[in-house]
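One structure is given below, represented as structure tokens, and several questions about it will come after.
The complex is shown incomplete by one protein chain, all other protein chains being positioned as in the whole.
Each chain gets a letter, A, B and C, in the order it is written, and its residues are counted from 1.
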Amino acid sequence: MTITPPALSVFETLESEVRSYCRGWPAVFDRAQGSHLHDEDGHTYLDFFAGAGSLNYGHNNPVLKRALIDYIERDGITHGLDMATTAKRAFLESFQNVILRPRDLPYKVMFPGPTGTNAVEAALKLARKVKGRESVVSFTNAFHGMSLGSLAVTGNAFKRAGAGIPLVHGTPMPFDNYFDGQVPDFLWFERLLEDQGSGLNKPAAVIVETVQGEGGINVARAEWLRALQDLCHRQDMLLIVDDIQMGCGRTGGFFSFEEAGIVPDIVTVSKSISGYGLPLALTLFKPELDIWEPGEHNGTFRGNNPAFVTAAAALNTYWADGQMEKQTIARGEQVERALLAIVDELGGEGVSFRGRGLVWGMEFEDKPRASAVCARAFELGLLLETSGPESEVVKLLPPLTISTDELDEGLRILARSVRETA
Amino acid sequence: MTITPPALSVFETLESEVRSYCRGWPAVFDRAQGSHLHDEDGHTYLDFFAGAGSLNYGHNNPVLKRALIDYIERDGITHGLDMATTAKRAFLESFQNVILRPRDLPYKVMFPGPTGTNAVEAALKLARKVKGRESVVSFTNAFHGMSLGSLAVTGNAFKRAGAGIPLVHGTPMPFDNYFDGQVPDFLWFERLLEDQGSGLNKPAAVIVETVQGEGGINVARAEWLRALQDLCHRQDMLLIVDDIQMGCGRTGGFFSFEEAGIVPDIVTVSKSISGYGLPLALTLFKPELDIWEPGEHNGTFRGNNPAFVTAAAALNTYWADGQMEKQTIARGEQVERALLAIVDELGGEGVSFRGRGLVWGMEFEDKPRASAVCARAFELGLLLETSGPESEVVKLLPPLTISTDELDEGLRILARSVRETA
Amino acid sequence: MTITPPALSVFETLESEVRSYCRGWPAVFDRAQGSHLHDEDGHTYLDFFAGAGSLNYGHNNPVLKRALIDYIERDGITHGLDMATTAKRAFLESFQNVILRPRDLPYKVMFPGPTGTNAVEAALKLARKVKGRESVVSFTNAFHGMSLGSLAVTGNAFKRAGAGIPLVHGTPMPFDNYFDGQVPDFLWFERLLEDQGSGLNKPAAVIVETVQGEGGINVARAEWLRALQDLCHRQDMLLIVDDIQMGCGRTGGFFSFEEAGIVPDIVTVSKSISGYGLPLALTLFKPELDIWEPGEHNGTFRGNNPAFVTAAAALNTYWADGQMEKQTIARGEQVERALLAIVDELGGEGVSFRGRGLVWGMEFEDKPRASAVCARAFELGLLLETSGPESEVVKLLPPLTISTDELDEGLRILARSVRETA
Partner (left out) sequence: MTITPPALSVFETLESEVRSYCRGWPAVFDRAQGSHLHDEDGHTYLDFFAGAGSLNYGHNNPVLKRALIDYIERDGITHGLDMATTAKRAFLESFQNVILRPRDLPYKVMFPGPTGTNAVEAALKLARKVKGRESVVSFTNAFHGMSLGSLAVTGNAFKRAGAGIPLVHGTPMPFDNYFDGQVPDFLWFERLLEDQGSGLNKPAAVIVETVQGEGGINVARAEWLRALQDLCHRQDMLLIVDDIQMGCGRTGGFFSFEEAGIVPDIVTVSKSISGYGLPLALTLFKPELDIWEPGEHNGTFRGNNPAFVTAAAALNTYWADGQMEKQTIARGEQVERALLAIVDELGGEGVSFRGRGLVWGMEFEDKPRASAVCARAFELGLLLETSGPESEVVKLLPPLTISTDELDEGLRILARSVRETA
């Protein structure tokens, strides 16, 4: 495929320098369907990024599209603040019947504003309000968002530097396997909590991702998550799982923490919850934590009703039975085999991989190579992004609805890109 | 009209206690068109709230609806992170040609995430980064959002208390007319800035609304805004106008600050920018401030492409000429006459009003009466909300596209509601 | 008098650049007695600075000197942490009998460490602990000390910049007469407190000096102080009077707030409390505020027993009757007449003065002239310092024990210095 340099002029002249993905993928995209995007020059790209996890059901999924167009056609409420609407009720009922009840999860649902960072901000506020303490523990290489509350518990130094004020009230602790098994889990964290002279401000809560997506596809073991939950209980801290990127089926089950058998006190959900790439976010919490006063946290777009419509359709279509989870795990095994083959081809030198469900990362010791692989993949028609603190990990995040053939095709392009960047 | 108590059960049992509007308007809304909403029991409501300013072109505006459905039908990109897309280009070009160029505004455009608070967080970060100072001055009764950065410059004590941490790095100054003309403008602020012993941390920026919507429809005079701009220039502070609620034509001109003839350094835009109630936000700033590194601020939903489509359609439809501005001012005069009549009827006792364009507030000395008026209006089929620190102001925020008849009808209901709560 | 440039070498080579007074007074001082210092070259200086208010009873006051030497000779406890000692008991009894009881002041006494900033830190901690709120209001041009807690409520921008972190949790309010009577007292402060939308974090306490020494000899009127006390009571804030420089008789009465008839909740005392220039500080508070746990605030030198000895001697010698107060007021009137004469001589142009008791300030519109006056006075054998945010005020702070002749001499030198810097 030959790529003609696209006419990016208005992006370059009018849009801020802060723009980012458009630099790595220099195309002007026009349409998309399922696992593919099409640019205005007629090129087609296979999508192994899925809107950073926002398109678990693919682009413009036809079932959701039908529901969405019908809703718009019939003049359903579009913007509803936090008014009661029929669309919101349908979503809440689906979420209760399809997701919460079968999993025996007791959560109350809050609509904190339609983006992930809104959900995290609401979670942190609530935890602090409930416990009357201001400190929150996060983990190395965590990513929770760009507004000041979320940024304070985010690890990335480059993002943090953007704050323009000292980010405080958060303390980082080592994520699972941070020292390659050299140090017992929670040795440092627990000791600080127990030592009255440690200098750690007693935390209101711990916020954790089960798999760190932006941080480099770092996968927490189930036993580590259970031990973390135990530690939180023993030390009177709330456990917040940020399931914004890893929830909605990305790791197999609807929530990524199901496999570990834990029940976090607070859960944040966004990205793929609308199913269609429309902005929507939820903050879930145990009923006894629901001490909010009416309107104490609000937001103009927290009732994005078209997103409720596609969200309900997605839940009813994909989560009424266990097929989606099984398929994701099968697709994940397909990825795993392919990555193993790539590593074998390299003789296991300078590369490693890890993942769960349909999120995988391939880390290069020669860190810039990860970006080179993504650049070559783009030329070959595959959208791939890096992650990790130094962009040293190639991140695989295909739609969950991807076919085995499409997955194979993408994995072949990946293998070729690795080969050609040797 | 008789209202049957609606079946709110799932809202009451599953949704968090934080829900708010659904308490004052106990109906389950289903459809909406133009200036009206319809609940599932067949009742119709005239909308004087317009999604808190997000529906300046009315509900499900047919021109935008057509563009939106066409876009979805043809599988246009829905979720685009900050990739270049044809929809984004069309929006940027329209924004440049219809809005920026004719007003000779030099702004770069940033998509900071699709909600107002994202736009404010980005504005504050950038101001701090540019000036290398952390402090920001806001005004009494300001409202800028619920995430920690925005909340720190928001006045409302109840909202602030939700933070769970001390909100610092912001200092409030008196908004225009805070002392009823008793004190010269900026006397306190300027003196603090000039006095090397004042104890005020030198601010990076000042953030202001031209009309404080949540704060009680407090209208800044054009000369006050000009003097504020002068003060910012003299004291090396950036001027941020938060035009989230008052922009997009609410006060007449597209930007609410046009009338004053000022050019803020940074402007935040959201709510009605998509035109259809879809989440979208912009942070605009002078080119010389565009010192962002690529990706230094990001967000999953900052490229909400369906919103670009409706936004471009709204700009091209309503702002290519000066009709919208003229009409808004005319409608505003209609409101003003009606409010004057209401006040006259009360003998001018215990009530006052103020406003600009199509945003008006009616303040009651007997503060609870404002809520009573809104409650009665709801029974009579009119959606009205209060604002102000003690909810003492009835806020009129009809769609800009409302007809004179609809406006008359709503104003008659308002007058009746005032009368019946005496 | 001719001043030979002294050999400052070790000060210049070994001592940090932070040194300050030695620059304005380039002499190496050796001995001192009463109102005079002597340098090693045999020059004598009349002292109108009195150790920044630490030497109210003059240098090496013979009564205190005798008590001090006796105590050292007999091997009295020198360093006593916060152990009970006979010297501490004697001080406490004198303080109770001579100071607290006659004034009907109910205070508990805390020894927070022997410097003013220790006393302020303890006061702020206690106020926050009692009220459970973190914010404290201070006043424009306040000075409370250099450690981080005290610095956050200090106004001077130059001193604040030394912190290296953003100083938060404090908000400045206008000191008495900040707007030359143009604005009603507490208009801004009270409005912020009453307005639920003001954005002011509810303060735990207000900290105030009755006369701002470092800030430029700004004298609060008695009625302003009473109104401030009323405001604190109405708004549930503690009133802290920082009497470090103005207490111990500087303004006439032992406490500077006595004249206003107020009873602050917390009072800080230091500087002249030991009477001999030895480090000592007290934090006084109403008994119901004494919620400290044993050892919750501590410090190595809080029991400086030689200072207890001179402090007790000073109280018993000077405060057992009302003579000291009367004399201070008389001496103050002598200063006032002299300053009036100086101003008259200048035709009242470009200069003004104010003061209370034996603290007076002479402000020059031509700001650098204040420093020139002090420099010339030094050449003429008088120690005088400037104060105010731009060092525009010549500050008169002679020992309270100064004779009328000495005072006259100093005032003549001052007049001459003013004349010679025209």
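Definition applied: contacts are C-beta pairs under 8 Å (C-beta built on N, C-alpha and C of every residue); 3 or more make two chains touch, one makes a residue touch a chain.
If you're wondering where the values come from, they're calculated on a predicted model, not measured in any experiment.
Across C:S147, C:Q196, C:Q235 or C:N316, the single residue that touches the chain missing here is C:S147. Taking the complete complex into account, A:E134 is the one of A:D39, A:E134 or A:D242 that touches the chain left out.
Shown as candidates are A:N156, A:T317 or A:Q334; the residue that touches the absent chain is A:N156.
Taking the complete complex into account, residues 134-135, 138-142, 153-158, 160, 166-172, 174, 178-179, 182-184, 187-188, 191-192, 195-202, 215-216, 388-390 of chain A touch the chain not shown.
Where chain C meets the missing chain, the touching residues are 6, 8, 10-11, 14-23, 25-33, 37, 40, 51-55, 59-60, 65, 68-69, 72-86, 88-89, 92-93, 95-96, 108-111, 113-118, 121-122, 124-125, 127-129, 134, 145-150, 152, 158-159, 161-166, 169, 204, 244, 270-271, 276-279, 283, 285, 290-301, 304, 306. Mapped onto chain B, the footprint of the missing chain covers residues 165-166.
Here is the rule we go by: only the chains that are shown with their structure count from here on.
The greatest centre-to-centre distance from chain B, using averaged C-alpha positions, is reached by C.
Distance between chain centres (mean CA atoms), chain B to chain C: 50 Å. For this pair, chain A with chain B, the centres built from the Cα atoms lie 30 Å apart.
The centroid of the Cα atoms in chain A and the matching centroid in chain C are 58 Å apart. The residues of chain B that reach two or more other chains are 134, 158, 166, 169, listed in rising order.
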